[in-house]
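Up next is chain A:
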Amino acid sequence: MAARRAPPANCPAAQSLNLELMQEFLFYFFAILTLVFGLLVVASPSRRNPAASVFFLVLTLVCLAGLFVLLHAFFLAAVQIIVYAGAVMVLFLFVIMFLNVQQESHRPRTGTRMALSVLIAGAIVALLSRALGAASASPAFPQPAVEGGTGPLGTVLFTEYVLPFEVISVLILVAIIGVVCLGKKELK
Partner candidate 1 sequence: MIGLVHYLVVSALLFGLGVLGVLLQRNLLVTYMSLELMLNAANLALVAFSRFNRGLDGQVMVFFVITVAAAEVAVGLALIVALFRRKQTVGVDDLTDMKL
Partner candidate 2 sequence: MSTLTYIIGWPLAAAVALLWVPRQMRVLVRLVPLLATFITMVLAIKLFWQFEPGAAGYQFVQKIGWVTSLDISYHVGVDGLSVGLVLMGAVVAFAAACVAWEIKEREKEFYFLLLLMTGGILGAFASLDMFFFYFFHELALVPTFIMIGVWGRGERKNYATFQITLYLTLGSLLVLIGLIALYLRSGANTFDLVRLTAYLGKHPLSPDAQLAVFPLLLFGFGILVSLWPFHTWAPLGYRAAPTSTAMLHAGVLKKFGLYGLLRIALPLMPVGARHWLGVVAFLCVGNILYCGLVAMRQKDLNLLVGNSSVAHMGFAFLGIASLGLIGITGAGVVMVAHGFLAALTFGLTGYLYQQTGTLEISELGGLLRRLPFIGSALVMAMLAGCGLPGFANFVGEVLVVFGSWKSVPIIAVLALWGALVIAAVYMLRALRNVLHGPLPEKWAALSDATNPWRKLPFVLLLSGLIIFGCFPRLLTGKITPAAAAILQTAAPQQP
């Protein structure tokens, strides 16, 4: 977990170049790791063991949190780690352990299916990159108007977006009910 340190109050302007370099380095570091781990989730080296995928996914999420920090979304980085990596993925791990499914016999993947999948995924990426390519060439980030800290985000969340926020609360209630209904051994 790399936390981007807020520039100290007494930091002179000469330092900004260094900071930029640092950011560049961190970006590539996290970006490459994100993608590598992401690939490993999909094409896990131990194919028969989904637990490995979970761990790689956790690592992907952590690296993404790093990218979030680089983008000044501090609160989200924390949430990403706490909720996503820390809770959601643990659920995955639990289920994998519960079901003990690693002995699952896998039919061999057919070459056509493989090729087709790669083709479709490639097509989607190509489509995305075409849109990106057509967009203006790498616009630099402007100075952030507001930092994505807890306070500002909370303010927006509870004023402008309070309705979706409340809808989400209903959604979570639904999820709770649903999990209880589906998960309980025998309801009476």
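On how the list was made: all candidates are chains of the complex that A comes from, given by their letters.
In this text, a residue touches a chain if its C-beta (ideal position, glycine included) is under 8 Å from a C-beta of that chain, and two chains touch if they have at least 3 such contacts; residues count from 1.
All values derive from a computational prediction rather than experimental measurement.
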{"item": "Selected partner (touches chain A in the complex), from 1 or 2", "value": "1"}
{"item": "Touching residues (chain side chain A, partner candidate 1) in the complex", "value": "20, 23-24, 27, 31, 34-35, 38-39, 41-44, 50, 53-54, 57, 60-61, 64, 67-68, 70-73, 75-76, 79-80, 83-84, 87-88, 91-92, 94-96, 98-99, 101, 104, 106-107, 109, 113-114, 116-118, 120-122, 124-125, 128-129, 132, 135, 137-142, 144-146, 148, 152-153, 156-157, 160-161, 164-165, 168, 171-172, 174-176, 178-179, 182-183"}
